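Of the protein chains in this complex, one is absent; all others appear in place.
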Amino acid sequence: MSVSVQREAFDVGNEIAALTGNKFDIGAVASFVGLVRNMNVEHGEAAKVSAMTLEHYPGMTEAALEEIVTEAHVRWKSLAIRVIHRYGRLEPGDAIVLVIVASAHRGDAFAACEFIMDYLKTRAPFWKKEEGNGAEPARWVDARDDDLTAAARWEKRE
Amino acid sequence: MSVSVQREAFDVGNEIAALTGNKFDIGAVASFVGLVRNMNVEHGEAAKVSAMTLEHYPGMTEAALEEIVTEAHVRWKSLAIRVIHRYGRLEPGDAIVLVIVASAHRGDAFAACEFIMDYLKTRAPFWKKEEGNGAEPARWVDARDDDLTAAARWEKRE
Amino acid sequence: MTIKLLYFASLREALGASGEEMALPADVADIAALRKHLAARGDAWRALTQSQSLRAALNQRMVGPQAAVVDGDEVAFFPPVTGG
Partner (left out) sequence: MTIKLLYFASLREALGASGEEMALPADVADIAALRKHLAARGDAWRALTQSQSLRAALNQRMVGPQAAVVDGDEVAFFPPVTGG
């Protein structure tokens, strides 16, 4: 089970240990954790964020993440990959997403980990709704052009 | 204290928590763990490795790592960086090195983390001596041309 | 033919519905035609033809406007994704 979509928090150390334990050919483990920030610079002068709620498309989410992980396995020499993405209501400092890639050498691990994050940002069906200071209603987060650009980098290499 | 050189093992989850706790402007945490592998493909047909001993240059090691971390802070928008490098005798599966970079956005975190690993590989005064299957004496690990190439990538961007 | 429709995020809120079972006329045979068919309901539904950025998934995979829709399909409409 390399992909999980869940409400619950995760522990990075436990997840790395579970992925790499008893495998002695792993030399490199690259990982990424995405966290809720207390501001959104897209909305004017760094609008305050007090919480956010992640909605997703059950079924398609898991399938999209599995497909991205499979693509990473095809492109790089990875030995093990783990992706956890949370949904529901989260507060600043809470972890949203975890990607771990284990491989023999660090180049493959870093590249596959960054690729998964970039693809996930533009292909996995999650939507964020942010709560501000309470004075105005929660707002849906806009997709970022930066994320499209980041994902497009990997297309050119094919 | 962003850099530690120590014999003791470390816990990735604890280190990430210590680096990011009570900071709510962090959106991205990229980390890397290097592990002892049970083989060395440089020595003929994947020579078995039963253990390795890391020697270092106390004083210079810490200074070299601090300098690399400072350079990463200059080049990327990182909010917090942690580097731990172990020395002494380690066995396959044991962690050797940990690099964590926390930043607002993932591009900075990934780039700074990979940069630190690449520079550390060619600039921090550590030397590895590997024990094989016991039939022959321990051997010093040769520096890898791959690592020089990886470090040189970052020079070109200056 | 009958399909299952799902709406997510801001579209779900604008439509006031998260989905529905729907019987389709035979001439509504692809995603583009389905969007036009739904937009004809008026008001908030016009976003289905007027929003350039709106995405469609057919049986849980992202598809373009020409994708054929057949009996039993699950079709979802939603704004660009913002996970991660």
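Per-chain numbering from 1; labels A, B and C assigned in written order.
Just so we're on the same page, a contact is a pair of C-beta atoms (placed from the backbone, for glycine too) under 8 Å apart; a residue touches a chain by one contact, two chains touch by 3 or more.
Because the structure is a prediction, the values reported are computed rather than measured.
Touched by the hidden chain within the whole complex are the displayed chains B. Of the listed positions B:L54, B:V69 or B:C113, the one in contact with the omitted chain in the full complex is B:L54. Shown as candidates are B:K23, B:K48 or B:K129; the residue that touches the absent chain is B:K129.
Listed for chain B, the residues touching the missing chain in the whole complex are 34, 54-57, 59-60, 63-64, 85, 96-97, 117, 120-129, 140-144, 147.
Methods note: only the chains that are shown with their structure count from here on.
Annotation of chain A and chain C: not jointly contacted by any chain, touch as defined at the top. In whole angstrom, the spacing between the mean C-alpha positions of chain A and chain C is 26. Averaged C-alpha coordinates give centres for chain A and chain B that are 23 Å from one another. None of the residues of chain C touches two or more other chains.
Among all residues of chain A, those that touch two or more other chains are 34, 117.
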